[in-house]
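Here the complex is missing a single protein chain, while all its other protein chains stay put.
Up next is chain A:
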Amino acid sequence: MIILLSSCKKEEAQEKQLFKLISAKESGIDFRNDLTYNEKYNPYTFRNFYNGAGVALGDINNDGLLDIFIAGNQTSNRLYLNKGNFKFEDITDQAGLNSSGVWSTGVSMADINNDGLLDIYVCKSGPPGGEKRYNELFINQGTLTFKEESKAYRIAEEGLSQHAVFFDMDKDGDLDMYLLSNSGRSVGLFDLREGQREIRDPEGGNKLFRNDGAFFTDISEAAGIFGSSIGYGLGVTVADLNEDTWPDLYVSNDFFERDYLYLNNQDGTFREVLPELIPEISMGSMGADIADLDNDARPDIFVTEMLPEDWNRVKTKTPFEDWDKFQANLKAGYHRQFTRNTLQKNLGKNPNTGAPMFTEVSRMTGMHATDWSWGALIFDADLDGLNDVFVANGIVKDLTDFDFVDFYVNKQSDITQFKKDSVLITKMIDEFPSTPLQNYWFKNLGNWSFENKAMEVGLNQLTFSTGAAYGDLDNDGDLDLVVNNLNDFLGVYKNQSIENQLGNYLTIDLKNAFGATVELHIEGQILYKEYQPVKGYMSSVDPRIHFGIGQNTTVDSLIIAWPDGSRSIQKNIAANQVINPQKNQTQTPTEKTSKQTTLTLASNPIPFRHQESQFVDFDLDRLRFWSISNEGPKAAVGDLNQDGRDDIFLPGAKGQASQLFYQQPNGSFQTALEGLFEQDSLSEDVDALIFHANNDQLPDLLIASGGIEFGMGNPLYQNRLYINQGNGKFLKSQQLFDPVPSSFILTTDIDQDGDLDLVIGDREQPFAYGIPTGFNTWLNDGKGNFTKAATSQEFKEGMLTSGSIADLDGDGQLELIIAGEWAPIRIFSIKSGQFYERTEEFGFSQTRGLWNTLLVRDLNGDGSPDILAGNLGLNTRFKPPTGSKLRMYVNDFDQNGSLDQILCFYDGNRAMPLVMKNTLLKQIPSLRKQLTTYAAYQNKSMEELFPAQILSKSLNLEVDILQTSLWINDGNGKFKLQELPVEVQQAPIYTSLFFQDSKSNDFLILAGNQSRNKPEMGSNLGSYGWLLNHTKNYTWKVSLPEESGLVLPGESRDLHKIIINNKPYLIAVRNNDEPILFEIR
């Protein structure tokens, strides 16, 4: 009875689920992509053994029902005719499609000869030789039979083909073909060779074929398509990425080769521009899909990789590049590649070049880690008007299991025997662990928020899934899902959104108009799709455009941009139908009128390029993940030679002299007093302050030295004071400051004696990362001589990075606000030369962060200063799970005289280290006695790794907030957090500036980035600077580059307004690069 009840309940639950698995018995689809390996043929001898195969959906007999064509590796491909109601009939043999004995991979459905019937192109791979070991083109004869004509069409390619996409690259009305191949060349010895990409592989390589009617012509070379033997292509996706209506290409490459992004030159050729457009990509890129994820009518790019979500699997199976290798890759032209999925958010056009701009947001959305992933599909599964993301994953054998890699060979005697018996590889593979995985389905919650709900929506099967396609198999208005699983039945999932009334839909059948785009306008919202049905990993999806439209019952307008450039508009269309739009009601596209941007890129008149030293933080401290030695430079802007023009002082890193530039009457800048600063070029200068040190009315210059590149107490850390002698001359003062790396210098009259005193913040104790630092007050005798005042403040946590002085509560007394890395924001009132801590009173308890910068000024127009603090942000793998905190233990765990820093997620009971075992053991070798295997490490908390009496002596640093945060002052010294736009959290913020344009509009700029993170953390290059403006009620909004004009690549460290030739400019000072200048509107 109970059993009956619960099974009833289960069925009921299944009916409510988004996806319902249809069994082979119900559907009649008994296809399984089963693999068996032997000594000759296995993942060791054939690298792509477990790469799977594709699925193609299309109506081959024009009966209105999508049929299913599935590729098999060691089994024949199969064609299943859709009989309706999820019943299918295997017609493979009679259709002439049996492919037994040949390894198939990608399958593409498209009407190649324009006869109104869908044809099929099958990619072949696997061992060379044998019958039909070439790609086959099956021309649909209209009688449920196909005729193989690849040779006649001249596309009977051999080699290791992966997938072919059909698209109309030249808008001539027929479908051209990009053939994706995986090189037969071995990986692992040649990965740092330069210039390999340009050498065509005579045995294969990626190719572009132009459709010339009766046959195809290989135009790869002339068209600028790379076809080298380092192209380990696994995915190719077509989309118009730069809004010019011409199809562009994204190719994802496995292994060391970077991905390719080809922009269409509109003349039958392409230009490959990925490194210029995308700062960070996936390392072993697999599948990909391109579609609009935020309904801004711009396609975003999602690429799958192999990073597991489960940290145990990370610690036992996931290889990351080390820093040196990563740098060598970058130098050799392989760009910045990381072990994780990437999600490239399209920011629209670069106002200076017209090219699209992308920032990588996978870590922020939580979509970076879906384990060993193949297919990615972006489609609106639940009809809410937002595209969701499906990821098919699983690798039959955990080929990268570290314990296996290291320890299998300890059975040397076995190896010898196996070798003799010729079963070594088979035996080895037998012992690899095999772990089927659950696929991922990320529900799009809007505003770049995603949640994996695979379990809840019925995608909870444990499988090895590879290719996949979506399509409305039962024509009920929602998109069903077909997944090609290894060693398992085909996964056929019925979408039950319509049955459960989740929303309405509109389907548009565009037939063969590949490349058309469709916009639905619904109550001010725009839904956007591009018609490129040959997509997904090795697959082809439903060749009809499908939109979920939520609860809307009508669509205000439907705009189709046809490939030939014409547009048609239909208004007021009822929901829940399939429409076949014709090219009537056309209109010519209205040219977008480009408004003047707030900022305009200007040529930079300051001949300076900051050169960061070669120092590597990780060579010193193996356990750290991010650098702090490249936080400079911060410039000083002011009129130093009293000629009425803004001059600029730019600090140089270690080994580079700082430079002072005087602005000339014509707006050019001339370097001055080189000899004076050259003397101290060894110092890492990080900041500068123009202020009046003595009472001669001439502005003097204080230079802060920092970095962490010298030993404790090294005089190169001393800040230096330069006294203005008039006429643009300066003299280095005899004043001596502490030999400690500085982070900030502030000035105000601390002791109320009428002169300017100094507050100097310390960045780090050299070679002791994690030890707290504080600030000191230096009192002025009025003549520019400074004496350190005794300090009573306690500094228990964090290292200071930034400070500011303002009267926060309007009581006429100034407050000092400080922030730092692993430090809270703290506030002190300055009264008669003393500091009184009032952090709690102002509401800043629990504000520990990885703060880089503070901006304290009025940001909501009420006259009282607010606090904007730049943090690491949320686009990081180190965002702790709910209920946990990021924590760092600092201790000399092995008592060998140097500090060890161990980064963890701490949930209140256990602290799980984030460092990989090898790195940890190199720093603390004694742990090896208890961590002889990776499996032994995967689950160990700090409490288990170290005895309590040692652990308890650690300095524990924690983070409460990772977000860049804005606190609004209510005027009475009480602060309230105000949410900032989500974009701001995409990258660490190192500098911010408030300014007004000529019309007194308020603007806020935030900028930063950090490239010098370990590859396992990944660089943080997720911003081009953000220009924010506010609504009437002071909600700050990001304006995109096309509107703002702000494009700040690289790592910005400081922002200033500067007047050049009487015009206002914004200058961004960048680490290891030239400053960038923008004219302010």
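Just so it is clear, a contact is a pair of C-beta atoms (placed from the backbone, for glycine too) under 8 Å apart; a residue touches a chain by one contact, two chains touch by 3 or more; residues count from 1.
We take it that contacts and distances are computed from a predicted model.
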item	value
Among "Glucose-6-phosphate dehydrogenase assembly protein OpcA", "Cytochrome bc1 complex Rieske iron-sulfur subunit", "ABC transporter permease" or "PAP2 superfamily protein", the UniProt name of the subunit that does not appear here	"PAP2 superfamily protein"
Of A:Asn85, A:Gln501, A:Thr932 or A:Asn1001, the residue in touch with the unshown chain	A:Thr932
Among A:Arg47, A:Lys124 or A:His610, residue touching the chain not depicted	A:Arg47
Full-complex contact with the absent chain, from A:Asp324, A:Asp753 or A:Asp970	A:Asp324
Candidates A:Gln94, A:Gln846 or A:Ser898 - the one touching the absent chain	A:Ser898
Chain not shown: contacting residue from A:Gly52, A:Gly284, A:Pro308 or A:Gly820	A:Gly284
Absent chain, residues of chain A that touch it	43-45, 47-48, 186-193, 196, 255, 284, 319, 322, 324-325, 327-328, 331, 399-400, 404-410, 412-413, 415-416, 419, 428, 614-616, 618-620, 622, 894, 896-898, 900, 922-925, 928-929, 932
